[in-house]
Structures are given as C-alpha cells and as structure tokens.
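Here you go, one structure.
For this depiction, one protein chain was excluded, whereas all remaining protein chains were kept in their positions.
Then we have subunit A:
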Amino acid sequence: MIAALIRRDLAQFFPFTGSGAALPVVFFVAVAMLFPFAVGPDANLMARTGGGVVWIAALLAAILPLEKLVARDIELGFFDQLKLRGMAEEAMMAVRLVAHWLSFGPPLVLATFPAAALLKIEGETFQILLLGLIAGTPGLAAIGLMIAALTASLRAGAALSGLLLIPLALPILIFGAGSLARQDQVSLGFVAAISLALVALAPFAAGAAIRAAREN
C-alpha cells in the first residue's frame, strides 16, 4: 500500500512526468543564471556570494510545489478514501513527505552542478554547498508539507504558504549559508539536526491539520 502510494505521488510531482512539476528546478537554475547578469561577471564576488544565492534559490524553489501538495487531494477526496481503508493521516503525510522530497530534493542537488558552474563555485565550497543542500532539503520539504496541510482549506492558501515558509526556513538558511562562509562542518551538522527534527515532526503536524480541515 505504501509503495503504491509513493509511486502514485511521485508520478504526480516528479519533474518531467507530472504536470509542470519541473518548474522548481527550472526556477532554481534560472536564478543562478540571472545572478551574474545582475551583479556583473566578477569571479571573486560571485564565488563569495554565489553559495548564498543558491540557498535562496533552493528555498524559493521549495515554495513552488506547495499549492498542489495537499489541497488538491483533499478536494479530490483522496485522503478520505485512504482513511476509509484504515490508513492514519500521519502515515499519509509521511508518505507525502517522502514523495515531496524525492520530487524536488535530488533534482535540486543535481541542478546545483550547473548552477555552481554558472556562479564559479568550486572546490571545497562546492562540496559544502552540496552536502548542505542534501542535509537541508528534507527540512525544507517538511516545512513545506506542514504549511501546505495547514493552509489547504484556506482560500488564499497558496499565497500564504510562501509567506509562512520564509520565516520557518530561516534557521536552515542561516546555518546552511553560514557553513559556506566559515567553511566548517559544524554548521552542516546543525542543518542536518534541524532537518531531522522537522522531518520527525511534520507527519504529525500535517496529519492533524488535514484532520482538522475535514471539520469545516
């Protein structure tokens, strides 16, 4: 049952198969591409600030899929049907979290290769950036899922979710981008720890949110 659900969710959200799902990755690369045009081709400046730009691009790219992430399946009655088959909301949301991360985390990490090349990020900085994104994207996915579930029954949910994600994602951004400035592994550990806590929390918060959404 779980495997079938993940397959179904991935087909919905994965780049190049789902409708418009490649958008976050395209957006991510587009930001990396535009940045040099905006600040000029100074290789030193870009190498110093590029990592931060990649992190901001990743954070904004994580907002894009939120609109469809939960609200659509509530409208479809999809979660209701799963509930009737004895599945807990928490399990549904855990599955959705895995599918959501798979659909934007790994593609984003892959897209970091061309993005880093465009921003002249090399060597150790590049390594730390990659590791940071691998550690940070699950946390971004978890925040995104919680917000998508909380705002699913609101009329202006999509606009609101973007606003809500930004402050909640700040810790990940601070330690993630901070690890680049200081070139240290300790900040990466913090990113991973924050991600882990969020991933553990998200299915419960999101599950409670979709249960509450039924009541209105």
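Following the convention adopted for this analysis, a residue touches a chain if its C-beta (ideal position, glycine included) is under 8 Å from a C-beta of that chain, and two chains touch if they have at least 3 such contacts; residues count from 1.
Rule of thumb we're sticking to: contacts and distances are computed from a predicted model.
Colleague: Name the chain not shown, per its UniProt record: "Heme exporter protein A", "Phosphate-selective porin O and P", "SUF system FeS assembly protein, NifU family" or "Phosphatidate cytidylyltransferase"?
Modeller: "Heme exporter protein A"
Colleague: Among A:L76, A:V186 or A:A200, exactly one should touch the missing chain; which is it?
Modeller: Per the contact definition at the top, the residue touching the missing chain is A:L76.
Colleague: In the full complex, which residues of subunit A touch the absent chain?
Modeller: 1, 4, 8, 12, 19, 75-78, 80-81, 83-86, 214-215
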